[in-house]
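Dumping the structure here so I can ask a few things about it.
What you see is the complex with one protein chain gone and the rest in place.
Residue numbering begins at 1 within each chain, and the chains themselves are lettered A, B and C in the order written.
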Amino acid sequence: MDSALSDELKRLFNRAPFIVDLGIRLDSLGHGECTTVLPLQPRHLQHDGYVHAGVQATMADHTAGAAAATLLQAGRIVLTVEFKINLLRAAKGERLICRSRVLKAGRQFTVVESEIFCSALEAEQLVSKTTATMAMVAPQNG
Amino acid sequence: MDSALSDELKRLFNRAPFIVDLGIRLDSLGHGECTTVLPLQPRHLQHDGYVHAGVQATMADHTAGAAAATLLQAGRIVLTVEFKINLLRAAKGERLICRSRVLKAGRQFTVVESEIFCSALEAEQLVSKTTATMAMVAPQNG
Amino acid sequence: MDSALSDELKRLFNRAPFIVDLGIRLDSLGHGECTTVLPLQPRHLQHDGYVHAGVQATMADHTAGAAAATLLQAGRIVLTVEFKINLLRAAKGERLICRSRVLKAGRQFTVVESEIFCSALEAEQLVSKTTATMAMVAPQNG
Partner (left out) sequence: MDSALSDELKRLFNRAPFIVDLGIRLDSLGHGECTTVLPLQPRHLQHDGYVHAGVQATMADHTAGAAAATLLQAGRIVLTVEFKINLLRAAKGERLICRSRVLKAGRQFTVVESEIFCSALEAEQLVSKTTATMAMVAPQNG
């Protein structure tokens, strides 16, 4: 990934209001890969004290989109077509780490997997797994 | 649905910090059904000005959980096992309305569908569709 | 749907070896809609005597593809991008009926829902629900 694309993606990441509002931060970007981090706050929780599935879904989707975007052709944008998330364990801890990886890149659509880990004390546990389909479209196709 | 259960579910709804923080409000609860509303704010958006998929996923999941909870046996709670969301159209407007309906209620698992509509001016358009599996568990089964 | 497209789709349906082999028959085609029928045989079953999930998945996918194809632009073909099936009840009976309906048609992607009913004696029960994403591509894009 060239540094101009990398800079552009970092800039876009910090301009998505919902992501900035939640506190999700870009940790690293690579060829077909992205990692993000979310320091957990009380407002991210369910009434039972566990992280809300919607917080994980947001992080899984957005990180997957950034991973797909590292492989974009010029003049194209990434749109989420669909994603499915399996919640594996109740998540409680200090922060979430999301690691997304492109499984198959294509001209029209790209499939990405996102794994979210919850870290507490010194341990890290896989708490959800997402598979997402991203469309790579010219902006007017929205 | 008896009014004690209904009151309990309304109380729980307003105690989920992430839902309160986003501004998602309970509109109605029925037997296997729930409707919620979200007045859209700039912080709910992507960098392109459309509603973030994560906002829709959160609303679809939480409303589905409330719909499943209307059919709960005493002493059980609802946990999301998985959900899949298909984004059908870019969502831009004044508010989202989510209508969830139980497709099949079971002792262990309940399957719920959530449709999200975006309203702008006087029109309302279906913008996403979600199918969710909810587990009905005793609290210690987490 | 014009009758030339309808004739072409019927012809294609009967040329898919796996569908012919399983015994899945086209029942009706409409604008964004398709219904198919499968008379159940012992070879369609699991070891427990219920219809195998794979039989339902095949029927749900193929019928969804045919429903999407009724809305095709000339020179395009339908490819399955992904589908998710929720098994709602154990299926045992004389035949399966699959009803597919386009939820959202697009130039690049079309989203279709398939409901499978199992009929036994005079009753008919919903046994699974599928949501599928279909790509509408020029043949060389495979």
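Worth a mention:
By our rule, contacts are C-beta pairs under 8 Å (C-beta built on N, C-alpha and C of every residue); 3 or more make two chains touch, one makes a residue touch a chain.
Not measured: the values here are computed from a predicted model.
From the options B:T35, B:Q56, B:T70 or B:T133, the residue with contact to the chain not on display is B:T133. Touching the chain that is not shown, out of C:C34, C:L87 or C:L103: C:L87 (per the contact rule at the top). From the options B:L22, B:L40 or B:V81, the residue with contact to the unseen chain in the full assembly is B:V81. Think of the hidden chain as still there; on subunit B it touches residues 81-82, 84, 107-109, 111, 133, 135, 137, 141. Mapped onto subunit A, the interface with the missing chain covers residues 84, 86, 88-89, 103-104, 111, 113, 126, 129, 131, 133.
On the side of subunit C, touch with the chain left out of the figure occurs at residues 12, 15-19, 21-22, 42-48, 52-55, 57-59, 61-62, 77, 79-87, 90, 142.
Note that only the chains that are shown with their structure count from here on.
Rounded to whole angstrom, the centroid-to-centroid distance between subunit B and subunit C, based on C-alpha atoms, equals 29 Å. Averaged C-alpha coordinates give centres for subunit A and subunit C that are 32 Å from one another. If you average the Cα atoms of subunit A and of subunit B, the two centres end up 21 Å apart. Each of residues 84, 86 in subunit B touches at least two other chains.
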